[in-house]
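Only a single protein chain was left out; the remaining protein chains are all shown in position.
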Amino acid sequence: MLENENHRIAVIGAGPAGISAAVTAAELGIDVDWYDKADQIGGKLNDYYQLFPDRTSAMNVLQEFDNLTGTARIHKHFGKAINHIEKNNGRLVLMSDHETVGSADSVIVATGFDFFDARNKEEFGYGMYNQVITSPELEQKLKTNPDSLKFDGEAPANIAFVHCVGSRDQQIGINYCSRLCCVTGIKQAIEMRELFPSCRVVNFYIDLRAFGSGYEELYREAQEKHQVQFIRGRVSEASENQQHRIVLKAEDTLMGRPLKITVDWVVLLIGMVPSCTQVQVADHQCTDQETGFLKAANAFTGHRLDGQPGIFMAGACGGPMSIPEAAASGKAAATEALQYLINR
Amino acid sequence: MKQYWKDYQKEIADDNYFYVRSCIRQNFFPGAENLFIDILKNKLGKTVFEDAEHTTCTGIGYHTDVVPLETTMTVIARQFALMKEKGYRNMIASCVTSFGLYSEVLDMWKHQPELKEKIAGYLMEATGRTFEEPENMVHASDILYKYRNEIASIAKYKLINKTTGEPLKVVDHIGCHYAKTFPERGVGGSEFPQVLTGLITAWGGQTVDYPERRHCCGFGFRNYLVQPNRGYSISQSKIKLESMKPYEPDLIIANCPGCSMFLDRWQYTLEETEGAVYGTCGNKIPVFTHEELAGLVLGYDPWEIGLQTHQVPVEALLDKIGVEYNPDLKYTDRQGNLIGEPELINQHVC
Amino acid sequence: MAGKRNFGFDIQGGGRQIDLDHADTSLASELKDAVNAWSACINCGSCAATCPSGQNGGLNFRKLHYQIRLELPTLQELSTLSSCLLCGKCQLVCPRGIPTRYLSIQIMQKTKHYVRENIPSV
Partner (left out) sequence: MEILRQIQADPRYDESCRSCLNCGVCTAICPAAGYFDYDPRKIVNLVREGDETTLTEIISSDLIWYCGQCMSCKPRCPRGNVPGILIQILRTVSINSGLFAKSGLGLQQLVLKRGIGHNILETGYCIHPTRVDPAVHPEQGPVWEWMSTNADQVYSRFDTGYDKEGPGLLRKISPKALGELDRIFDVTGCKELWRKIEDGAAK
């Protein structure tokens, strides 16, 4: 297949998409230089507790991923963020700040996403009120210290999940839907009900987008089995009362009436935004003007970046994506990269 | 992406101001605006000019839908024309609704230049004047915010309970039209504006964050101005007062003249109708404007700055801070003669 | 001191707001145990759309069911159910398989007492 055995692919990012891309390329017989800003593989998977829709342990998934990466063809260069790709005599040069770190014949960018900084939605009081947390913070608490979710030493009485924080919102310049927050809210609501069976859990949503396989079923399970309450209305403001509980105001749009509830925890289901370490490609803007995510030359047909021979994107650096989707995208990008090297 | 709102700062010109007065403030807080001018001129050494020819901005008429948009715009253009004629570029509005409306008009002109042209034509036709937009457009409370530390350095009193040494608990109420209409034009944005909090903390007090902090005072324009509609108005203030009551605030301050008046008057009405009292020791909570608060810490005489025009008596608060005043001069005229006294409202001593 | 003077307007309001902190969900608790799939509703409105009584105004089954899960409806709101024909068309169209006809009967039965107590003439 490949005439020159010395071809090398660089994969930037070691989250689900990067893992999948690196493993696939290695399996296809190519040497992979693998970069990540962190010292370990997994990316945000390291911080998750259970994965939707079937509540698989994130650690197990990570372990399975890790088992695949032990091949001799994968060369890890972790602990350094690649943020720039230069072109030099047909080689792609990887830069970290202004330092050359390596080079490759083809690069797969899998730098993932960042979570939206909830302080930008000041009306929810995140960063001001202790009882307002974000979904990844809840994930962390569930994973490492569920006891920290008690309120004044007691099981919390009321918990609210606020959907669409940092999504679908012109006020903060993010008009797209982050897609995964809905099901995250459903999953975490169930977990809270299991942890604190006496607790009322209310999800405030605008539209419930349970698009993935098993998501709608999880939604129904949350309603029926776990009695999670769903109220159709976006939370308008959160304020703190004297007991440091949070008072929320929303409209119940199905009743057409304003609504108020006092809760012990508010969980903001924060959306996904482009990673601050997203790779910039020299002399070219390959990002979507509207969203800031990387954009494929033709999203219908593949992962190639426009005007950038040899550079491919994979996973959530191209927009909000679930873990299986990111992994599949990494696999696909690796095969496209191989195809590119063969045809070159 | 935008910055965090609470970090939002805006440009506030440092001198040479053209001042436009507020209808409501002049009526109900008659000492406040002259006090503000005096602080600017004599305490901060600034130049501030008031043109006798300026008028109402028509804001209340606009928001009660008896003055159309283009009329309001032309009246505002006339104020800008006066400012230009006198050689000023920095405008200070006393009224929060005026400030909001000026901001709104400037924003609409930016997006619809043809509308600005049309208004220029109206102004020329009606008055023969031409105008220029101000370079800097702020609310009076922005100026005090800018110079809060200078004021603190020359202050005679602090917002501290003389007996206990504790900082006073101060509720800040921001007029809705200050930052809700254009968050980027308010110090600190629309959710948690810093403009009054900055004054409170710089002058020794402590801000109270209570659940209904961001709720409207309930003026509601037509919902107050027409007598049978006033239930709406008082109900909104009641929501706020009930929400702040458990925090036992010593004082409320507001930068909007309407809010200051309503939070003051509705406490009286709520006591009369429902027997409800929201302060401690059976007292109501005094309500100050930002100018009055500055005047108080700077040691102005309480009666010279108009604190006797409040329905909620202020003496308990003055005593708490240790402000000197002569009770005999409260209801006197300029020459010191007693004008007569309003019907007295009970005041309790803790 | 209260009511000393007539100020020419009434102080009221706030009644429109649903206060989940103090809402009465006792009826909801009873129904939850009595009706399968009680909480599976996705508010699609199929039941209300197909309801013959609903066409004439008054009864909105989707909304009434939803409201009971939030708070105790007013007598007036509950009494709209009296126009239910128990035809069961709603049950045929429900995508979540909620036994709506049975639910309607259960609501009527469980509120009979409440309605009688509050409207002596019923």
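Miscellaneous remarks
We call the chains A, B and C, going by the order they appear; numbering starts again at 1 in every chain.
As a working rule, contacts are C-beta pairs under 8 Å (C-beta built on N, C-alpha and C of every residue); 3 or more make two chains touch, one makes a residue touch a chain.
Bear in mind that the values here come from a model prediction, so they are computed numbers and not experimental data.
Taking every chain of the complex into account, the absent chain touches A, B, C. Of the listed residues A:46, A:236, A:280 or A:339, the one in contact with the hidden chain in the full complex is A:236. Only one of the listed residues, A:259, A:279 or A:294, touches the absent chain: A:259.
Annotation for subunit C: contacts to the undisplayed chain at residues 5-8, 13-14, 16-17.
The missing chain lies against subunit A, touching residues 123, 164, 168-171, 206, 232-237, 249-253, 256-259. Residues 21, 23-24, 26-28, 30-31, 33-34, 50-56, 58-61, 63-71, 73-75, 78, 100, 108, 111-112, 115, 122-123, 125-127, 176-177, 179-181, 183, 190-191, 214-216, 218-223, 225-227, 229-236, 239, 265-266, 268-269, 304, 306, 308-311, 331-334, 339-345 of subunit B touch the missing chain (whole complex, contact as defined above).
Here is the rule we go by: only the chains that are shown with their structure count from here on.
The distance from the centre of subunit A to the centre of subunit B, each centre being the mean of the chain's C-alpha atoms, comes to 46 Å. In whole angstrom, the spacing between the mean C-alpha positions of subunit A and subunit C is 41. Annotation for subunit A: no residues touch two or more other chains. Interface residues of subunit C facing subunit A in the complex, by the touch rule stated above, are 16-21, 32, 37, 39-41, 43, 63, 66-67, 69-70, 96.
Put simply, subunit B touches subunit C in their complex at residues 227-232, 234-235, 238-239, 269-275. Against subunit B, the residues of subunit C that register as touching in their complex are 1-5, 7-14.
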